[in-house]
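Left out: one protein chain. Kept in place: all the others.
Here the chain labels run A and B in written order, and each chain numbers its own residues starting at 1.
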């Protein structure tokens, strides 16, 4: 796609300084701008790029502009970051959405598909599945029986939804994520572990995004639940009967063990592990790689394995780093003590 | 499916207290019971639910019953947990199994498929593959050449089995797990890393269950082996030439590096890492997030990174948590010592 500077300025009510006919065909990060590309400068610390960038058109926050003219076309706006975001959203929308049923998609006769739905080649839709209006399902997706998928969702290629799971509206699930595989439940016997049937499901509420290669297990009985607006990164494990509230962000490779209950607006770092059967409150922050093995109250900030108060962990870790010196101090004290005893 | 209280009592030899015609259409965890659902109470600490639960039918351990009648139908049994398990297994069986070959499944002419097998749409079965009786293979599975799959297995949608791997009887492999990808073996040269061909395979013995999104690499030469009855959770890495014994449980996101040998009946926690070329004995317990970098003897309990005796780790970690106080004590000792020296 091609845009002129004047078209772009029109989208975001910007003021053009320079050639309004300058054309851009792509977008660059400001640090690696290319001729023919658009970028933006919103912060003082990137202001040098206004002159040095190779981009043909720059969106710049007004307060950062100091000259009458520049070597490239400038679009002046109040908040360049915000304007750029608006533009990127517009651009994303312009790319359009997929629709129609591709050859090779397979539907059970009892499935019900809404309007303006896209279903890609080789996707399998099982019996009694319901798919809401405007939902896009890429090729190679498997949707088990009695699954319900809401409106305006996107399921990318290779997503697997096991039987009886339910997904709300406006959800995005990236490639190869698995929703509803059996929880890890076995009863030890002297002859080996006996499987405990996993008869529940997974319920995902509206506006949830889940990254690629995640595993979200079904409840043993009852549901594993992901609350409204929660965002889940890649390669994340959510075990059976976990209940996650609203508007959480969970970074890549975190894992949450069975039956744990998590509130709202928490931030869970990458590679964090949370044991089973505990409660995490609201607005808790858990630093990357922490191992949480007990309940967390609202607003706590946790770090370490096992996780403790993050400030405390950092202070103690400083002492850990000085451990060799600390031992020397103890040695000296012992020597002095001995000297005194020998006096 | 619908069941009456009397049908259910019949399955588990229970005694009905209340309406034997009460009908249930689903199952709830006791904490979130619903009208028209079945649940169970097996422990004293849940006894209050016998009165308060909204479930229409409850299976209850006899010893917990104190009244002549209840607001719902009670099915009294000796051990409600056990009876409930029996019921869940029955229910699972009643749901039936899939069978038949769906349109779009592709078989090489040299493949041999047993009786009463299910193969889903778009599954690819390569040359000389053998599939045992009663095995169910969901859509979008890839089975490389010369693979052998035993009887009564279930491979869910998106499983990938590379050439020459072998899977025993009664195995379950969940969606998007990969069996037999190349081990991570490269020879450094001054021009870069040169690939070492990975010519072995993976051998999975009977009664193994593997969760979703696992990666189990083939041996460089020889086999990567998963022993009988071992249960593997989601997102787990098993590197080339690892040998795992019988009846181990390995929790989500654990990783085992190349050529390590693991005995029987071990419990490996979530996000545990085990380095390559070591030996883990039998009945070892490894706490979540531990990093094991040396051999472990039978019965050891390990924790920490690097992992040490779990009790020792916990005691030391308590001191770590008090590190700031400990430093204050040392400061005081030093002050006192100086005072004395100055006396």
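Here is the rule we go by: contacts are C-beta pairs under 8 Å (C-beta built on N, C-alpha and C of every residue); 3 or more make two chains touch, one makes a residue touch a chain.
Predicted model only: the values in this text are computed from it and were never measured.
Peer 1: Which listed residue, A:21, A:89 or A:116, touches the chain dropped from view?
Peer 2: Answer from the full complex: A:89 touches the omitted chain.
Peer 1: Which residue among A:18, A:36 or A:104 touches the omitted chain?
Peer 2: A:104
Peer 1: If the hidden chain were put back, which residues of chain B would touch it?
Peer 2: Residues 104, 106, 122, 124, 140, 142, 158, 160, 162, 176, 178, 181-182, 184, 186-187, 192-193, 195-197, 199, 213-215, 217, 219-222, 235, 237, 239, 241, 253, 255, 257, 271, 273, 275, 289, 291, 293, 305-306, 308, 312, 315-316, 319-320, 326, 329-330, 333, 336-337, 340 of chain B touch the chain absent from view.
Peer 1: By the contact definition given up top, give the residues of chain A that touch the hidden chain.
Peer 2: Counting only chain A, the missing chain is touched by 27-29, 32, 39, 85, 88-89, 91-92, 103-104, 120-122, 138-140, 156-158, 172, 174-176, 207, 209, 211-213, 228-229, 231, 233-235, 246-247, 249, 251-253, 270-271, 288-289, 305, 317, 320-321, 323-324, 326-327, 330, 333-334, 337, 340-341.
Note that only the chains that are shown with their structure count from here on.
Peer 1: Just give me the whole-number Å value for how far the CA centre of chain A lies from that of chain B.
Peer 2: Comparing mean C-alpha positions, chain B is 25 Å from chain A.
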